[in-house]
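Of the protein chains in this complex, all but one are displayed in their positions.
Which chain is which? They are A, B and C, in the order written, and residues in each are numbered from 1.
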Amino acid sequence: MSPRPVFVIAGVGTGTGTGAATARLLAQKGWRVALVARNPDNLNNLANEINEAGGEAAGFPVHDYSYNATLSVFDAISAHKWSSADPSEVRGALWNAGVQEVWKPFLEVSEKEIETTLQFNVAAAFGFARGAILAFKENELDERGARGTLLFTGATASIRGNVRTSGIAAVKFAVRALSQSLAKEFGKDNIHVAHAIIDGIISTGPSDVRLDANSIAKNYVYLAEQDRSAWTWELDLRPAHEKW
Amino acid sequence: MSPRPVFVIAGVGTGTGTGAATARLLAQKGWRVALVARNPDNLNNLANEINEAGGEAAGFPVHDYSYNATLSVFDAISAHKWSSADPSEVRGALWNAGVQEVWKPFLEVSEKEIETTLQFNVAAAFGFARGAILAFKENELDERGARGTLLFTGATASIRGNVRTSGIAAVKFAVRALSQSLAKEFGKDNIHVAHAIIDGIISTGPSDVRLDANSIAKNYVYLAEQDRSAWTWELDLRPAHEKW
Amino acid sequence: MSPRPVFVIAGVGTGTGTGAATARLLAQKGWRVALVARNPDNLNNLANEINEAGGEAAGFPVHDYSYNATLSVFDAISAHKWSSADPSEVRGALWNAGVQEVWKPFLEVSEKEIETTLQFNVAAAFGFARGAILAFKENELDERGARGTLLFTGATASIRGNVRTSGIAAVKFAVRALSQSLAKEFGKDNIHVAHAIIDGIISTGPSDVRLDANSIAKNYVYLAEQDRSAWTWELDLRPAHEKW
Partner (left out) sequence: MSPRPVFVIAGVGTGTGTGAATARLLAQKGWRVALVARNPDNLNNLANEINEAGGEAAGFPVHDYSYNATLSVFDAISAHKWSSADPSEVRGALWNAGVQEVWKPFLEVSEKEIETTLQFNVAAAFGFARGAILAFKENELDERGARGTLLFTGATASIRGNVRTSGIAAVKFAVRALSQSLAKEFGKDNIHVAHAIIDGIISTGPSDVRLDANSIAKNYVYLAEQDRSAWTWELDLRPAHEKW
């Protein structure tokens, strides 16, 4: 039995956004998907949906996002018994969590909000990245010569501060810094780290005026399949008609 | 007969680089490829190779790269009789030309070199972009809701000046500015404009230490196929082990 | 009695770096300087030195850098009785603290280090900024039409991640995001926020090969005196011979 690849996705919300769309698409492509979020019901609903559609998914709830929670979830994932008997290897991870993000005038941001947003969005991203990198380093090179792919969902606030963004931009910039540092540090280990700047709103309407979570998902799968001789660290994604 | 899509590729060199690899891959995917370069023999060799492999390619030599030459080549492409009888629509264009690029100490750069590099690399890019945009605007929306894709090959010198780069960085920055302006101006017309920052050297060796032209080509085809609800303006591409 | 302006400087180290040099220069220019750091002895030494040279300085030790500590220090500064009787107005603040910065391979960074570096370098910067902005908003416009200047010391790691920088770049990017958000949000209140990217090492040797703390200090004073019709958010500073 050859090992089957697992993709860990942190941040799947209510099942309508980027994380969930990426999970569905990866499952269709043959990945086992390990879903991480805070709400066990949402996790179960999405896992059930994917499993009923013929994929393999499992939910791994975290009480809160924190360094330790997002790191230790990798242990739970390693220990998980999947429905099929083949062994697993974690070969992909997506940090898509965006929790307790602070968008408000600076003077309305409280100490508590800053500390929470730093813990949930930065410290937890470090823990998640550590879990992913440690898992990847145990892998042999796959057929494309890589050990794993670690993706981060960013936003316009990852590259530009604005009025009302002191809280959100601080954590988004920080995660972007993490992703670039990791890309440079672990590229030589054949670990691919990438950061996507998502610019726009996932909503309804014609597909050229709104972001579609399924389209973002295709880009994430694409990044996970890039040849190692032409890896992308960063790309931006926005609808055709977006003003930017 | 439904029209067949044509991809125009400027800069195919001796057939070993990014432009040629992109042409081969697009031809395999069913695109007609219109090859633009200065050396007619190189063009013919590559066109013959692609045609013999079952694709459809034709060469369109330009005497020199200039605004007028790269604009008017679109007329020649429109008038071309392809081997199969179906009508054509230009739906893709790649500006991959890098001619008379100046990498040397500033004081060794001559007036002539500056004027030539501006003409070949900037004015000609404007002419090429005009030809592409005008062609795209005549198209109906395709099945993904787009009228066309215009790609530009950039380099690290597109985003960072360095010693010895006054000449090359000036033209690369300029083309990047063009690409961003066009992406913003024509997105609302469902025309996709993207810019790839290629960081590394196309050479021999293991695929994780060198850029592979075929891998870059895959990325270009990917950009040409992105959903219109998540278009990329810019991405970077480098081998896994590249130091950056 | 007209109020005398106070400049609050967080991060004065052992008296040899940027914070101390800025304090000395501001004192010579007639500012009262409020020195913030963790080591009371260092604070006293620097304050004594400045006072003996004819300036007005006072030390305000913080037990640790934290949101609350750097915010509440502004209350202590407001309540301070300066040697001369004139009232005070806080019209300047410099966030120069760089404590518990993490420069090491990612896998050697511990959870504790991440949490500490986020608290000391990001949460504390938010608290410090809040204290400064709240103080500035009580001021009338000064003769140049401003209410106050808030400066941040950045580094190359503020704009570029690298191997070994996951920890330091995350917090430096975050502070840069904060500074840009504040510059945009409070410019309309005539509050000037600026960020300096310091590239190089403060050391000995000829002045064209090393950063000189006194030279950085001059730039900070310059920023604090810029006309409000041409304010800088960001500038870089490096020695003439620096390779970058």
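Here, a residue touches a chain if its C-beta (ideal position, glycine included) is under 8 Å from a C-beta of that chain, and two chains touch if they have at least 3 such contacts.
Because the structure is predicted, anything quoted here is derived from the model rather than measured.
In the full assembly, the chain not pictured is in contact with B, C, by the touch criterion defined above. The chain not shown here is touched by just one of B:Ala27, B:Ala123 or B:Leu235, and that residue is B:Ala123.
Residues of chain C that touch the chain left out of view are 145-146, 184, 187-188, 190, 192, 207-208, 210-212, 214-216, 218-219, 222, 226-244.
Contacts to the hidden chain, counted on chain B, fall at residues 67-68, 71, 105-107, 109, 111, 114-115, 118-119, 122-123, 126-127, 129-130, 133-134, 157, 160-166, 169-186.
Rule of thumb we're sticking to: only the chains that are shown with their structure count from here on.
Leaving out chain A only, the rest of the assembly separates into the touching groups B | C.
Chain centres here are Cα averages; for chain B and chain C they lie 47 Å apart.
Between chain A and chain C, the centres computed from C-alpha atoms are 35 Å apart. Centre-to-centre separation between chain A and chain B, using Cα means, comes to 32 Å.
Those residues of chain A in touch with two or more other chains are numbered 184.
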